[in-house]
Each structure stands twice: as structure tokens, then as C-alpha cells.
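Only one protein chain is missing; all other protein chains are in place.
Order as written gives the chain letters A and B; numbering starts at 1 within each chain.
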Amino acid sequence: MIKDKILIVKELKKLYPFTRGLFWSKPLYVKAVDGISFEINKGEIFGLIGESGCGKTTVGKLILRIIDKTEGEVLFKKQDIFRMKKDELRELRQKIQMIFQNPYEVLEPRLTTFKILSEPLEFHFPTLSDREKMERVKEVLFSVDIKPPESFLLKHSFELSGGQLQRIAIARSLILNPEFLVADEPVSMLDTSIRAGILKLLLKLKKENDMTYLFISHDLAISKFICDRLAVMYLGKVVEEGPSGKVLNEPLHPYTKALRMALPLLDPGRKYYLNVPKYIRGEIPNAINIPQGCRFHPRCPYSETICSREEPKLIEFGQNRKVSCHLPL
Amino acid sequence: MSEIIKEFLKRFKIAKKSSKSMFITGILLFLFILFLYFFNYLYGYDPLEITNELFSPPDLIHIMGTDQLGRDIFSRMCYGIRSSLTIAFIATFISLIIGSPIGAISGYFSGKIDRVFSIIFDALCAFPGIILAILISVMIGPGLITTSIAISVEYIPQYFRIVRGLTLSLKERPFIEALKALGSRPKNIIFNHILIYAIPSIIALMMLNMGSAILAVSGLGFLGLGLPPPIPEWGTDLGRGRDFITIGVWWTSTFPGLMIVMSIVAFTLIGEGLKEILGNKIIGIKD
Partner (left out) sequence: MGKIILDIKNLKTYYFIPGGIVKAVDGISFKIKEGEALGIIGESGSGKSTVGWSIIGLLSHPGKIVEGEIFIEDQNILKLDSEEMREIRGKKISMITQSSMNSLNPLMKIDYQIMETILVNENISKSVAIKRTENILENVGLEPSSFKKYPHELSGGMKQRAIIAMALVCRPKLIIADEPTTALDVIVKAQILKLLDDLMDGLESSSIIFISHDLSTIVEICDNIIIMYGGKMMEFATTSKIIKNPLHPYTKGLLKSYPHIEKEEISLESIPGSPPNMVNLPKGCVFSPRCIYSKNICFKEPAKMTDVGDNHLVVCHLIQEREVLYDKR
């Protein structure tokens, strides 16, 4: 059965230029996203994981087209979103939505919940009556388990807890009935004890509304919990891709293995951190001076000559798996 | 909008005593000035009425004396309130209406638009304000609207700058990004979600500009470029009244001067007080 590919990203690049020193020196670029390709099947939850600075959030913003690309294509249902005109783009905005990382800052404190939720309706459906708007707002609040919806309509963001705020933010992104949702670290700023609630809500909503998700996170354990497939990013490129269980438990790329090792378990006395520095050295270099050849090679315990000369390509490796490494594990 | 008012009241409560007293003194002074106008309007002499009592010194009948045409100075001073305040207000309003939206658009879209406008307004700042006002006034002639326009040009860059700064600091915030993702048009974002936070600062700036504008109106009047006579205007009267000091007539120039000072002080107190009360943080957004 050929799955429908709802989103195809091809060689996507986002470079931020900046000049250092005198104006006739060569321009330097912050290579936030340096050639990313992946495909997401309709109905799945695809994860994009990596540490901060790897470019995953930038990919999310590019897919929403709230920032402009430097190169590459993003095809949503076979249409290149960067070629769309204004009205096509408006329609697109109804279909692709985003959940942001910081629930405390994503809702304006001076507005009431009702105003925040009804605004998107006003952008896209200005002919709706007040009653219809109210109905839809209450409906969507109910679906994110904000019950009873009426008591929250006049509240402001500073009166609500983190979990409630994130639910309202989710409600806002659902109110236009999107098909595709980009969730950018939706629980990382919430208390651990309420994360499960939000994640389970996301799963429930996906089923109810027949959606597809791109789940961006730095947390491996949560990503394994929620994602069907995932891609690991490092310094603007994908280093490994495959089913989440396989990628995390049988990694092919040394970086994935390092991330896995650096995951603390609730195991007293294990001292996981003793092993990590033995395996991987140093820190993530800045995105301006990217190492030659494989960008991970200076930190890699297995690197050989070829790794410092040639950049590996993302190739298929086994069942549904891809890796970008000269010497996969 | 009401949130911003509530936040303002909150900040007012916790503000320093000196800021609060500055602000309140300014308001009281302003109310006093208004009171003078209305009092005179109802009970005072006709400022244009020419009498025989030329150069009558201040006494119980004419509290500020009479001028070279026997007109009651107190009454002229009070009518001057109307001219000065009206022109000052229109001038400030014009610069606000032009400067703020351009500042917001410039800040929001950045790039070439921003560079062009920034250069234009920076260049404008290079001119001393009063020279600018004089030049324009000479070019477009005297009158209520024309004088207001002449004065307003000086202040436009200030609104541009303040609103542009605010826009730059807000446009990368998560809630603005979210609005973009939801498909909000830039016009909506700029006017309903960014400019609205500029209102407190704009009002404070307005008050300070009023003070400066009153000085500018008076200055133009003093130079004979203001409203045409016989409209009572402090600067004009002061300019004419100056000639008579040599014959010992001090009241024709002193009282206009006093009125100018009083009104400038009133608005400056309000403006500075507001600035201190509002503080540096943007009202309505937690940092």
C-alpha cells in the first residue's frame, strides 16, 4: 500500500548571512538548515529530533512559511508552498498549523481567551456570525479538555497555568481544522507531571481530526513515546532517519548513539554520565564554522580519513532506514 | 485597551512619589489654564475691543493692564490659550498620525523600506526644529493649519523612532509569530497587535511635544510669522509688546511670557511624569 505523502521536503536550506569586519571581506553564513530532505506520510507522526542549534525549529518555521527559504522545496500535497501566491497561501494557513514551545508567551496577556480563539476565525471566515464563532470556540475548547468552556472565555493568560495555556494554544491551532500540525517542543516548558496529559491530548486530537504531525523535540524519550518515525538532525542536516524504536534502540549513526547514551534513566547509582564523555568529545560547533567533510567527524570516536574529507550523503540502509555516515554502526 | 488602562493605574500606584506629584501638578496646572480660558470666555472683556485706555498698567479693572490699542491684556492672554493649545495639539497630532504608522511599517517589514525611511527621518533630525518651522512657515504662509504643519515636521521623526523601536522589539515575539502562522495579515498585526502597545509611550511623547510646540508657536508669533493679527496669540503679543519696554510698559511683554512659561511647564510636567510612571517596560506585555 503506497502511503500518501502529505509533506515532502527537498534539499531545504536556510542560511543567514552576516558580515564580519570590513565590507569587502567574504560574507559568512549561519547555516541554520543546510540541505534537509525528508517525507512525511499522511496520518503519521514524524519526529525531528536534535539538540539546540541543530536547525529543527527553523525547519518547522520554514514549513509554516513564516520565514523565507534560501534554497530547496517544500511540497504540501504536491504543491510547492514557496511558489504559492497570496490567496493560495491563505488557504494553506488553514491546513498547516503550529504549536509553539512557550505557552506563556504565545498568547497575548491583554486579550481574553475568546478574543484569542476567535481571531483566526475572523481572518479566514469574516462572514461568520457572533453566535457561530462562539459555538466553534466552545467546541474547540471542549475538544482540548478545557471544561466547562464558558468559564474560560473571559480569562486572560496570566490567570491560567502552563498546562491550560498550552491547551488553549492547541485549541487555537485547531480552530481552522488543519490537516497538518507542526508541534515545536510542545511540552518542554511544562512541568513534567503534566506533560503526559498534553501528549495524550495530541494523540487523541490526531485521531479525532485525522491529522498528520511533525513533532520537533530534543527529548528522545518523549519522541519515542509519540513518534512513529523520526529523523535526527545535527548542525543543519539529517544524520539518521527511520522508525523511532529502531533509530533510538539500534542507532546507525554515532551521534544518535551518543544522544542515546546521554539519556538519564531513573536508575540510581548508574552514573550514565560517566560513559558519555568517553564516547564523544567536545561540544556542538557554531553553525558558521562547520567542519569539513562529515560535520560530526571531530567529535566522532570512529572517524577516519574519509570522514574529514568527504561529506556523507543520506542513503538508504536496511528497512525504511536512512543514514548519513561513511561507517554506519 | 482596558488592560492597558488597568496596567497604567497599577504602575501609577507603585510609582515614585516625585513622579506622581510631577504628573498631578502638571494636570492641575493644565486644568487651571483651562479654567482661566473658560472663566474669561464667560466673564471677561472682549480681547479685540479697542478702547481709549492705552497702556493702562495692571489694576483692579484690567488685571493685566491694556496694550497699545487699549485692549485688555488678560482677556487676550486667555484667548491666546485657545490659539496656542489648538495649534500645538494639531501639530502634535499630525506628527503622530504620520510618524507612528510609518515607524511601525518600517520596523515590521525592515529591509529597503526601513532603510529609506530611517535615512529620511534621520536627515530631518539634523535640522534644528525651529529653523525648520520658520522655513516651512515662510513657504506656506500663516494660518491655523499651515502653522501647525510647519511645527509638526520637527516631531515626526520622534514618533517614527519610538514606534519603530517598539515594533522591532515585538515582532520576533512568540505571539506575533503565532499570528503569522495563523494567517493574519500584516496590517492586522501591526495595528491591532503592535501599535496598540505604543499608545502609552505615544501619549507621553505627545505631552512633551505639546510643550515644545507651544514654544514653537510663540516663537513663530514673536517673529511675526504666526497667526495674523488681530488674533490674540502670546508670541505675537510678546513680540509687539517688546517695543514698549523702553517707555516703561512692562506688562505687554511680561504677561505673554508668563503664559508661555506656565503652559510649557504644565505639559512638560505631565509628559515627564508620565514617562517616569510608565517606566521602560512595554505596558501589557510581561518580559
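By definition in this document, a contact is a pair of C-beta atoms (placed from the backbone, for glycine too) under 8 Å apart; a residue touches a chain by one contact, two chains touch by 3 or more.
Keep in mind that this is a model prediction, so the values were computed, not measured.
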Using the touch definition from the header, name the shown chains in contact with the chain that isn't displayed. A
Return the single residue from A:T192, A:N289 or A:Q319 that touches the missing chain. A:T192
Any idea which of A:D68, A:D210 or A:E283 touches the chain not displayed? A:E283
Out of A:K147, A:K207, A:R270 or A:R309, which touches the unshown chain? A:R270
Absent chain, residues of subunit A that touch it: 51-53, 161-164, 191-200, 218, 220-222, 224-225, 245, 248-249, 258-259, 261-274, 276-277, 280, 283-284, 286
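One rule holds in what follows: only the chains that are shown with their structure count from here on.
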CA centroid of subunit A to CA centroid of subunit B, Å: 50
Going by the contact rule set out above, which residues of subunit B touch subunit A in the complex? 3-4, 173-175, 177-185, 188, 193, 284-286
Write out the stretch or stretches of subunit A touching subunit B in their complex. 61, 64, 66, 89-90, 93-94, 97-98, 100-102, 104-111, 119-120, 123-124, 156, 158, 169, 172-173, 176
